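Of the protein chains in this complex, all but one are displayed in their positions.
Order of writing sets the chain letters: A and B. Residues in each chain are counted from 1.
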Amino acid sequence: MVEIDHGCKCPGNPLLPQICKVIKITEETPDVKTFRIQTLDGKKPFTPLPGQLAMISVLNVGEAMFSLTAQGDDWIESSIKRVGFLTEALHNLFEGDLVGVRGPYGNHFPTEELKGRDILFVGGGIGLAPVRSFIRHAIAHRKDYGELDVLYGSRSYGDLVFKEDIFDHWPKACNTHITIDIEEDGWDGHVGFVPSYLEEKAFSPEGKAVVLCGPPIMITFCLISLAKMGFSKENVITTLEMRMKCGVGKCGRCNIGSKYVCLDGPVFTMAELEDLPDEQ
Amino acid sequence: MNDNLAKMREAAKRALESGDVGYVIGWGATKFPDKTSPLFMRKPEDAERLVWNEYAIPGIAKYLLDDLYPDKPIGVFVRGCDSRAINRMMKDNRIKRENLRLLGIPCDGKDDERCTICRNRNPLVYDELLWDEAPTPEPKDRYFRANAVEAMSADGRYAYWSEVFDQCIRCYACRNICPACNCKECYVDMTATGFQGKQHSRSDNLIFGVTRAFHVGDRCIECGECERVCPMGLPIMGQTQKILKDINELVGDYESGVDAESENYLGVFDLDDKDEFM
Partner (left out) sequence: MKIKKDKFKDALASIAKEAKVFLPMKGVYASEYRVWDGAGEPFFERNTALPPKELLFPRSERMYEYDLNAGTVTEAAPDEKIVIAGIRPCDVRSVEHLDKVFLESEYTDVYYRARRENLTMIAYGCATPAPTCFCDSMDVVPTDAPGADVVMNDAGNSYVLTVNTPKGEHIRDLISSFLSEGKADDVPAVSCSLKVEKPDDLHKQLIARFDDPMWETLSDACLGCGCCSYICPTCYCFDIGRENRGKTGTAFRCWDSCMFSDYSRMAGGHNPRPTKKERLRNRYLHKLAYFPERYGTSLCVGCGRCIDKCPARLDITNVPDIIQGSESNG
């Protein structure tokens, strides 16, 4: 059973962005870019906890909520898929361009509560982005955790995000299992969907918590697989996505039942979600 | 209970019992004697909840757009205005005649100012007529709002429309009730495009007002529902009345929705159009 903190911490006027600059842009896939962001005086805008969110704006276009995937001493990073007007505008930015940033919003992954336990991270497509912050944290505090497994899949090799991490960095500290949906030339790794790969791997539920994030259809089937494998809903953690405007539980739209994803989430256990209305 | 209501309940019940229709749309009571609410009857016994009185005012044809691919035809009671709404939506290729089972009910006029300009109390399209037609009384001035505005100076008109649209809260009730406002997706809801600013300002409110009026344009069926539903009581029929008045003065007698075939006057592309104004 994992206890999740549902408090959100964001100082000052939470609706006012700081102007920051994009100091590095990494093209992860044809439609995903990672933006490294810093204040104008070269500092970290704020220090998010793993799993927390930020409102990122192209000030003259609009703003939206994104998960923060990584942070350093003087930067934060978010990986963003191009799906609409704002993300298109973000993808058109160059290094050195200005963005607005406010946050951090929402709760965070249970980094403390899971100390000493084994963790299985399961990601699909861009769904690895929110999980990455936790994986990086776990690796940085490697001795605090038991066995770490990362199982990640995408449609094709080209669609795999964070290739340096999953192929070079992470295998040094955890077991990585990478799969793509359909066979392709030059790929000699695993082929198949994430849920079936999960069952193939036959992870033992003993003492293990699962952090699961990906497209809804993948989540649905992974939950079936995890249940078959003996994982209880209390030990499966996920992050939710809803449309957001304010980030602090006021503008209304990201509610699921009486919970606001921006404030009480985005991190929930599957057991908690089961108690909420089915409206995602 | 009046005879006509008995006939309506009987017709709804018969249609639902026969299984020929999925449901029937009419009017039901509310907790308030002077208000009726659109009623969706799904079971034969629901027909007992039907009401028909001087407050059976709300337009009900627009709900057909909520169910474009029904399993069975939808039964609808049609007064003159509802029938014009249905013709309008059929002409605009939004609904199909074979999906409709139209129960014609000649209207006796309702307790509403807008009904005083009604030109068609009798339904113009129906499958069965529940009682005999009666002539529509001589309507009051068809362009009563537009005439009042035309009489103003240009500055007066600007002041007038500014005052009207300063009050608009942009709830879009006028759009949602209007059978001519039947776009699959309204430009207003495409917020990311920036066509319609979401800010409440005179300019954004006027942009909405003008766009609505011109897009409804010659397709307005003159039911007046836009004004009835406006929570701020704004006299917005003046806009579409002016367009209809100009058409009638320039090209002759024209009414929208009297059938589902006649061409529109505006919104038609014609290579031979002289475009004299350009």
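The criterion applied here is as follows: a residue touches a chain if its C-beta (ideal position, glycine included) is under 8 Å from a C-beta of that chain, and two chains touch if they have at least 3 such contacts.
Not measured: the values here are computed from a predicted model.
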Looking beyond the chains shown, say which of A:Leu98, A:Ile139 or A:Ala271 touches the absent one.
A:Leu98
Pick out which of B:Lys62, B:Arg101, B:Arg121 or B:Arg145 touches the chain that's been left out of the picture.
B:Lys62
Among B:Pro137, B:Gly156 or B:Gly197, choose the residue that contacts the chain missing from this document, as touch is defined above.
B:Gly197
Footprint of the hidden chain on chain B, which residues?
28-32, 35-40, 49, 51, 58, 62-63, 66, 163-164, 167, 169-173, 175-177, 189-191, 197-201, 225, 228-229, 231-235
Touching the missing chain, which residues of chain A?
7-8, 10, 13-19, 40, 59-64, 83-87, 98, 100, 241-243, 245-246, 248-255, 257-258, 263, 277-280
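Throughout what follows, only the chains that are shown with their structure count from here on.
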If you average the CA atoms of chain A and of chain B, how many Å lie between those two points?
49
